[in-house]
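All protein chains but one are shown at their positions in the complex.
When the chains are written out, they are named A and B in that same order, and each has its own residue count from 1.
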Amino acid sequence: MSSFLLQTILNGILAGCIYSLFAMGLTLIYGVLNFVNFAHGELIMWGAYFLYFLMQRPLNLPLPFALLPALFLTVLLGLGSDRLIFKPLRKANRLTLLITSLGLSFLLRNGAQLFWGAEIRTYGLEIKKGMKFLGMSITSNQVAIMVVSILCIFLLYLFFYKSRMGKSMRAISDDLELARVMGIPSDRTIQWTWVIASSLAGLGGVLLALDTNLHPGMGLINLVKAFAATLLGGVGNLWGALFGGMVIGLAENISIWILSPGYKDAIAFGIMVVMLLSRSSAVFSSKE
Amino acid sequence: MRKIIYPLIFILFAFSFSYSYAQETYKIGAAFALSGSIAVYGEGFKKAVDLAVEEINASGGIKGRKIEIIYEDNKSTPKDCVTAVRKLITVDRVPVIFGPAASSNFMAAAPVAQENKVVMISAEGAAPGLTKAGEYIFRVFPSDVLQGKGISDLCLQLNYKEVPVMYVNNDWGMGLKNVFVENFKKAGGHVMDEIPYDEGKTDYRTELIRAIKGNPKAVVNLTYIKEGAVMFKQAYEMNIKVQWICGSAAKSPKLVELAGKAVEGIIGTYPVFSQETKEYKAFRAAWKKKYGDEKIPIFAEYNYDMVYLTAKAIEKGGYTSEGIRKALFEVAKGYRGVTGDKTFDQDRGVGSEYGVWTIKDGQIVDYKKK
Partner (left out) sequence: MDLFLHLCIMSLIYIIFALSLNLEVGYTGLFNFGHVAFFGIGAYTSALLTLHHFPFEISLLMALFLSGVSGFLLSLPSLRLRGDFFGIATLGFGEIIRMAFQNEVWLTKGPMGLPGIPKPKLLSIRFATLPQYLLLTLGFATLTFLILRGIIRSPFGRVLKGIREDEIAAEALGKNVYRFRIKSFVVGSIFAGLAGVLWGHYTTFISPNDFTIIETVLVLLIVVLGGKGTEWGPILGAILLIFFQESLRFLRLPPEYSRYLAPLQQMIFGSLLILMMRFRPEGLIKERREHGCLS
């Protein structure tokens, strides 16, 4: 029985790592640009599909060589969407931006469906049996997910605490009041924000697809979890996003033992509602 | 004002002209899933229908008139199924429609066909109450009432008296699960746990862990291709060693393509028809000739039979829905199609035997008890 529990916790941590990567990108965009990017899920999905594209005919690149170009393309997509769509709306209110990103999400998701169809796809790597460890099974892909997530968090830490750009970004992101006083951040800051958020999304998408499969709807499903993680951790707060992602990943998986698994997806929303009721987060408007 | 009216009259004329011209063929409606979540299936069905139509037309059509299929996309949603069927009935005025695939989609559209007294046929719908909407609704695919019992019998035959059941949480999965549980309990089996799961997810690990709590020897998993591929892969990675028992919807080469050696050795039931009959061999040869491969998609044979039955019914009863409805019973009586005997029962459905498939060395083959 305890090995079941351990395995459940491991599954939760794995899911949590991926949610965290998504949530950190989402919260960063929110912190710096002050809007909720609905299309973040589509960056995740396109990241995975870019890798798929590079690994298929005619290019047939092996995975290690295809990874960086795929991330690069995802970053281009992120920067492109900012340049073409969000930049002209810099002064618009948040709700305009929210609807715009909802439209962009629709556009990108169906774009992927147009090219690759609605069916599920796989990178076609060989399936391996997991290693036994304390009664749990863990595959090398899953180890990679955890290592990459920890590495990303470490790199982000360095960036945000050691570089000047990172420090100013963090200052804007952590303190929404300050951000408002300072007005619109510089183009360079914004571009870096997109670069980081898109790479996190692309990387998360690739890891998710390596562990599971590719599907045009894969971004949207997980984005909702990332929203909840963001709310849970406090909006704009990077470490909060990490924490929120982990909590949701664990809670979801543990819930399967308690509730009907049909409600697995409702857990994230349930947590969100509890957060709203408990008033302990930074998301309340009070007198804004 | 005249400037507008004359072109309008002209356009109307053109329309009515093209309309009367189109009457030269026997038109049959097909509200298929050409896009949306189950478009993967829809494409295969369409290929099968096209093949049958081509054959019938090549041999002179129905009394010299050709058949023409009017495809309408149902976008895999109930709402658009209703619209597609309405369009086929009112704009194309077809007396017979090949209905949507998923049972819930079919059941949303069936009352519309019934109300308008238009025959609607399903070649894939397995839900037990599928044809309840009325006497114009038929199916050439066996009901899951039979398959649920088939799975239950299979478990007992293999001496699995205690199994948990996992099912995809939609109309098909739940319908089949209910029949299975009912039969299994009646036969003295014990259902250890019931685990519904959502379609289209990427992570089913903890659901799998819950299923193997209590160390069952076998797990019944009523899954689709997509979800099955994810689950069996993750089960393999987690070193879960149980005998998987599936239904008919997972029996597809696509499953092997997606999940590779993780699906080796799973077994499942499916409505069986002999592949040794001359009808089946002719069908397979025709398929290969037209499409260049032998990858016959799931349920293609049923769609193929549906077209032939409909053509025969038009020939016998005339090109009216009332005629087709009555003639369907007569032409189907004792009809040997690719999928075997197609005689309709009083609920306008067909019977079938159930066989067992398994995956061996990456191929779907008939299961033989060791």
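Keep this in mind: a contact is a pair of C-beta atoms (placed from the backbone, for glycine too) under 8 Å apart; a residue touches a chain by one contact, two chains touch by 3 or more.
The structure presented is a predicted model; accordingly, all values stated were derived computationally and were not measured.
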Within the entire complex, the undisplayed chain is in contact with A, B
Among listed residues A:104, A:120, A:136 or A:172, the absent chain is touched only by A:104
Could you tell which one of B:108, B:121 or B:328 touches the chain left off the display? B:108
Residue in contact with the excluded chain [from B:57, B:170, B:243 or B:277]: B:170
Of A:68, A:95 or A:134, the one touching the omitted chain in the full complex: A:95
Cross-chain touch to the chain not pictured, restricted to B:66, B:86 or B:161, is B:86
Mind listing the subunit A residues that contact the chain we can't see here? 35-36, 85, 88-89, 92, 94-100, 102-111, 113-114, 117, 224, 227-228, 231, 235, 260, 262-263, 265-266, 268-270, 272-273, 276-277, 279, 283-285, 287-288
For review purposes, identify every residue of subunit B that touches the missing chain, sorted by number. 32, 34-36, 39, 43, 46, 71-73, 75, 77-79, 82-84, 86-87, 89-91, 104, 107-108, 111, 116, 127, 129, 132-133, 169-171, 173-175, 196
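By our rule, only the chains that are shown with their structure count from here on.
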In angstrom, rounded to a whole number, how far apart do the mean CA points of subunit A and subunit B lie? 37
In the complex formed with subunit A, which residues of subunit B make contact? 35-37, 39-40, 169, 195-198, 200-203, 205-207, 209-210, 213, 225-226, 229-230, 233-234, 236-239, 254, 258-262
Note: in the complex, subunit A contacts subunit B through residues 1, 4, 7-8, 11-12, 14-15, 117-120, 122, 126-130, 132, 137, 139, 142, 208, 211-213, 215, 217-218, 221-222, 252-254, 256-257, 260-262, 264-265
